[in-house]
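The chains shown are only part of the set, and none of them has been moved.
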């Protein structure tokens, strides 16, 4: 039998603000006065920026009001803390929605489908958009719609115009689902700046290197050429600056002289799968707070 | 585009024998005389047992004869080395076959299906046998037959007899495919001794602990109770001695006081997937040589 950890009904509160004495006291007093039972709490004071970050998880049945009223009341607490406060309140009874963009490398997609269908990842996969055909049957067998949006090939004279049209089609599909996460699961097209902007803080990419090493194309081949002894992968928020957005998660595995670039491509997939699924989970569970180009991750 | 490392046609030779001067010279001279181009070679002398182990990979097009004749000729070399020599010759043009046994925890199955369908794992999945229903659609969408073989429930008065019948049905399905690997992908039934014997050296299990710690039932709950700081998984050959067969691969991840037993169950799945897929790959690529209760793994 599948045992899942957090099937309880909970509210997840996050707050970022300039650090000052008494922030924790305000929040905890507010929650204590309402009878709130805190089951998880993370706090972080950043000495380099002077900002404070917190994430609190409260049992829904311990509060005498619903999520909407919690939002209303917490807005007042946040306002009292200061005008720069940024906050969110999520309700675990409302599943987060994701759309996955994919290309020919399908290992991350297969992994996400498996995790979603076994109930392991707390997500409702709304749609998969692929720029190659042939994945439809498997995706649909998981109960997820598949959209094929072809992109113009390298030699195509209408390539730039065609890409604009294809991305417009992708945008329509994505936006129609109002997703909490847009997952670039080895989607080999560079997202145009206006979509990076539109989906800021929601679009997660998996890059197949340990950034900042080997940004850009063919990172495993770059890694092979440099003779590194570990290869890695990086899950980051997408920004208009290619492969330079805030990092959510990274990991590495050991390689040695016996690994060709092709071996690295194959072995790196294990790390890509893990790093993307961890980063996505943390994003969906409101564990990631972005500040400038750095992230606070309350694991 | 998917890049796969070893699409070249190759022969894989393994040999185990009591160690003595000149074994490497005999094998390498045999291959050199035939013009064999060795692309990978592993050697191991075990001081504690006095045995020698090797695995050699030769380009098929460098030899003037086929796999059957290589077997015939290599048999003579092995015999000359000594009567205790054990050897194998595999042809990478003949895909290895596997049958997967699964229960309600489906994460390893999803992972293997994804790896097989993307061409990442060098295997032909011949069949999946499950003791619960409901997986058929997804398995078949991957082009793999699914067989539902129910097992009697805990309170069933005919339980022992029913299990014998169910295992007989499993045996028939498995044996009909003459598989190179029988994969217990979180198959929650203990294999009877006669099947351990029948599939000796071919049946791989994934156990959800870092063995020898926490053998038996509910290992994550045992781990939680002991307060360990890392949890793990173990891929091992199945023997009649429960969770005590030769270990092929193990790995761990860090947990902390914030992880409940249910969190460990969830987080452990990542390690189970990785460890099983690595162990299975190495088995299929003839990288694992068993001696007594220990393994030599030429990675």
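For clarity, chains are labelled A and B in written order, and residue numbers in each chain start from 1.
The rule we apply is simple: contacts are C-beta pairs under 8 Å (C-beta built on N, C-alpha and C of every residue); 3 or more make two chains touch, one makes a residue touch a chain.
Keep in mind that this is a model prediction, so the values were computed, not measured.
Summary of assembly composition: all chains derive from one sequence, 2 are present in place, and the complete complex in the structure file consists of 4 copies.
Everything below uses one rule, namely that only the chains that are shown with their structure count from here on.
Look at where the CA atoms of subunit A average out and do the same for subunit B: the two points lie 34 Å apart. Here subunit B touches subunit A in the complex through residues 1-5, 40, 104-107, 110-111, 113-115, 117-118, 120, 137-138, 140-142, 258, 260-263, 265-266, 269-270, 274, 277, 299, going by the rule given at the top.
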